[in-house]
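Every protein chain except one is present and positioned as in the full complex.
So, subunit A:
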């Protein structure tokens, strides 16, 4: 997805773009995602700024390809089950509003106006109308097609070609060389491997997540709905399993249920304990789901970086190399902003957001 967005905005800026992927379109984490375009789950800071920019860009794109990519500006509803959780949520909302997020507090007795099938007894919640969703595989494919970029699938990049003075001059693939003065690493969870081909380190690690998909239903879950208590429990660096109920309906009918996080490498094997926890969490939020059948489940690998921020922008260590990866679980949502910023850098313009927090070499300094 990030690569598709980079291709779109770079092509719009007048550049000649070739997209290379060792698999098909959306074959990595994109195809395993839920397609969240969220502002609600981000605390004020550089990631939220990128999310707000991306959110506007997604809305623009949706004017052309919205239907094809199942774009829905359906809004998010974050619910708190306890007074303690609600208090933390209220603090977050105040800070988010100051940063430009639209958020409306919903008292417990009004929650069911938004989501009639929510469980009783919740403490309250917040409605985030900017939260949206796309079908990520369709989004990547249609945005690539709209970009007009040359698409080479099934080709593995085996080498980043460099000039005598170290600058990038293209990539080598199993099917020949592609020459270009700039190479954008949008390899997601595998971004560290591509960076290594250029001789630099980029600490992108896989963080596994399972998604449960139900049978198709008439729309009974209107928004993206998830539990808020995580605010009290700040973004974790733990390798152990964590799950939180995240429930949403889709344009096609099935309800998607997330979200689990584990750092177990690229292990794709099925884990009943994980999906059991997902099912239990979803049923607690929406009791009617008890009777609804899960049709399938699948795992994906979020590209996780140690400070939970992506790597976006030129790599000062290798002239001509740029990175657009490491968005963890927010890659679909943040893709448009990322693509826009990359295109601005490639076009020699000042990027509209400060790229300093996303600097690809920021971990090197820590290590030194």
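Criterion: contacts are C-beta pairs under 8 Å (C-beta built on N, C-alpha and C of every residue); 3 or more make two chains touch, one makes a residue touch a chain; residues count from 1.
Following the convention adopted for this analysis, contacts and distances are computed from a predicted model.
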**OP:** Mind telling me which option in "FAD-binding protein", "Protein ImuA", "CbtB domain-containing protein" or "Threonine/serine exporter family protein" is what UniProt lists for the chain we can't see?
**Re:** "FAD-binding protein"
**OP:** Check each of A:192, A:206, A:245 or A:337 against the chain that is not shown and name the one that touches it.
**Re:** A:245
Subject >> Contact with the hidden chain (one of A:283, A:311 or A:345) >> reply: A:283
Subject >> Residue touching the undisplayed chain, where the options are A:132, A:214 or A:344 >> reply: A:214
Original post:
Which listed residue, A:142, A:323 or A:359, touches the chain dropped from view?
Top reply: A:142
Original post:
Which residue numbers on subunit A touch the omitted chain?
Top reply: 23-27, 31, 34, 36, 38, 41, 85, 135, 137-138, 141-142, 144-145, 151, 153-154, 212, 214-216, 224, 226-230, 232-233, 235-236, 242-246, 252, 254, 257-259, 261, 268-270, 272-273, 275-277, 279-283, 289-298, 302, 328-330, 333
